[in-house]
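Read the structure below first, then the notes.
A single protein chain has been removed from this complex, and every other one stays in its place.
Order of writing sets the chain letters: A and B. Residues in each chain are counted from 1.
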Amino acid sequence: MAAQTSVTKRLLLVIVLLTGILAAAVLVALSSGSSREGMGASLAIIFGQEDANTTLETIIWHLRFPRVLLAVLVGATLSLGGLVFQALLRNPLAEPYILGISGGSAIGAIIGIMLGLSRFPGVTFCAFIGSLATLALILVMSSGTTILKKDALLLSGVMVNAFCSAVIMFLVSLTQDARLQNIIFWLMGDLSSADSLTTGILALILIPCFLVLFFFSHAMNLLLVGKETAQTMGLPVKTVTVVLLVLTSLMVSATVSYSGLLGFVGLVMPHLLRLIWGPDHRVLVPACILGGGAYLVVCDLLARTLPQQGEMPAGVITALIGAPVFIFLLKKSRR
Amino acid sequence: MKTVIAINNLSHAFGNHAVLKNLSFSITGGDFFVIIGPNGSGKTTLMKLMAGVLKTGTDRIRIFERDIRNFSYKSLARRIAYVPQRLEVGFPFTVEEAVLMGRAPHQNVLGIPQDRDIETTRQAMAITEVAHLADRKLDQLSGGEQQRVFIARALCQEPEIILLDEPTASLDISHQIRVMDLMEKLKIEKKVTVVMVSHDVNLAAMYGDRLLLLRSGEIASLGLPHEVLTFRNLEATYGCKVLVDESPLGKSPRVTPVPKKFLV
Partner (left out) sequence: MIPPSVKTISFWLVIVLFALFQLSQADAKAVVDQMGRRMTVPDAPERIVALAPSITEIIFALGRQDRLKGVTTYSNYPPEALILPKVGTYIRLDLERIVALNPDLCIATKDGNPKSAADRLTELNIPVYAVNPRDIETVAQAVIEIGGLLNAEEKARDLAEQMHARVQRVKTQVAKTDQRPRVFFQIGVSPIVSIGTDTFINELIVLAGGENIAAGSTAYPRFSREQVLALAPEVIIISSMTRGASFEHIKAEWQSWPKIPAVQNHRIDIVDSDLFDRPSPRLVEALELLVKLIHPELFGNP
């Protein structure tokens, strides 16, 4: 009878543990960067020591901090998005871009970059509109059948994404040098343009979403036993599904519009956390938020500091780490 | 005893295809009510309508003398539990977690278990004899064990009516008897009304208080097992030759379908 009494206990354990890991990741990330100052000096500043090296202070709080905060938010959103879609579609291969969000936002972003708009609000806005358009398209396409029939949604999403890929390749072929590099960085996921204002706005949008999704975490548990059964257990399935779908899509769209298409976070993190802590969403939702955030902070840190000159797109690191981890998880789950 | 489910002129169609045609009958509280009939006769559809999964018109279905449409999902869930034919076991919840979910109609939105929830779950797992499997993952159990877990979950809803759609369909004879005995125990001890769809007419005969024989969406016969299970009714409904005699146990009719080689 161990499990049932400890939902609260497990939740607390997970929150404490992952908050610790997140805090450690953030500290290391704030203390490292391309200016190659020692970690000791950075840590001293973070903990408020008086001997103010103002240059380093500026670097840490005005350059690194918004970016690290953005990494936390994006990592949390993508992991949570993957988790919710896996529950909604009852498919472990679901990931946050599955409902055409990647295709639509990419087309929007590329058009924005080609028009020479600035990252925020121009490109971000275009990307957001793009993802809303494809989402609407998919909902319309799959509403011929029942809107909630999970296969219809999934298939429509896959088709729309495939079509968008073709459009993207066409647009890329039309583009010249400087913008091409910007496009490629966006497509791979790029946190380098983070600044306090936009990160702050994103936080204001995302944190309430996280709270609402936590509120629905037990509902997600119930959804997993089957739509009809969940309804007979008292869950207003249609309403819950629509709310989760719309909220998560908007959340992921908003994030992706700004940071680009970081891959593998939304697919790998939910599985990894589920492997460790089981499928109870009341535990997984906070786990994804904290764990996903920590993961992306680390990936972005590596992306910034590994190369001798410049930086890699963070999406390269998430893929390089994420793919082997995913294969490992696949093997583990076979047992 | 009072009527717990009243069906009044119930019809249902999928697109142009009429599945149920003008059904009217009622189920008494505390009964073991078994619905039998050939494949495609509308049994599952009828179940889903009674469970509130499929929607119907005003006053077609009354639960405890209230139109089913007037119940909120949650309040209906506290009165009726539904165990469908197939349940998805995709994600690896433990047995205990799965059973505990049945407490949802009595809990707040996050479903944090209270003492009462834990106690009910314990009892449900005891009655269904799955307590020893509490920490095992659902997908590691046999079909029979899974079935009992789902019944335990339904019991956690503390329902007054439990609907089961072919609960014995893929079970061996010992597990079949166990499930049926369990239902009977619930009926007697907990005063739960059991409504079951069964493909096995002999089990229906042995356990059912009243039987409903469905043919092409209409009532072919309704009443006590001896009244319903006549060779005329069965041959007309199932379209094959049957032999109906008395079960050697003495309490119910026994139906034997006749293989061709025995026909003269």
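The rule is short, and it goes like this: contacts are C-beta pairs under 8 Å (C-beta built on N, C-alpha and C of every residue); 3 or more make two chains touch, one makes a residue touch a chain.
Here the structure is a predicted model, which means the values were calculated and not measured.
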item	value
Shown chains that the omitted chain touches within the full complex	A
From A:Lys9, A:His62 or A:Lys332, residue that would touch the chain that is not displayed	A:His62
Sole contact to the chain not displayed, among A:Ser143, A:Ser165 or A:Ser192	A:Ser192
Subunit A residues touching the omitted chain (full complex)	33-37, 55-56, 58-59, 62-64, 118-120, 176, 178, 181-182, 185, 192-193, 195, 309-311
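One rule holds for everything that comes next: only the chains that are shown with their structure count from here on.
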item	value
Subunit A residues touching subunit B - in the complex, by the definition given at the top	1-5, 7-8, 90, 92, 215-219, 221-222, 224-226, 228-229, 231-236, 274, 278-280, 282
Contacting residues of subunit B [partner subunit A, same complex]	48, 51-53, 73-78, 80-82, 84, 87-88, 90-94, 96-98, 100-102, 104-105, 107, 109-113, 117-118, 121-122, 134-135, 157
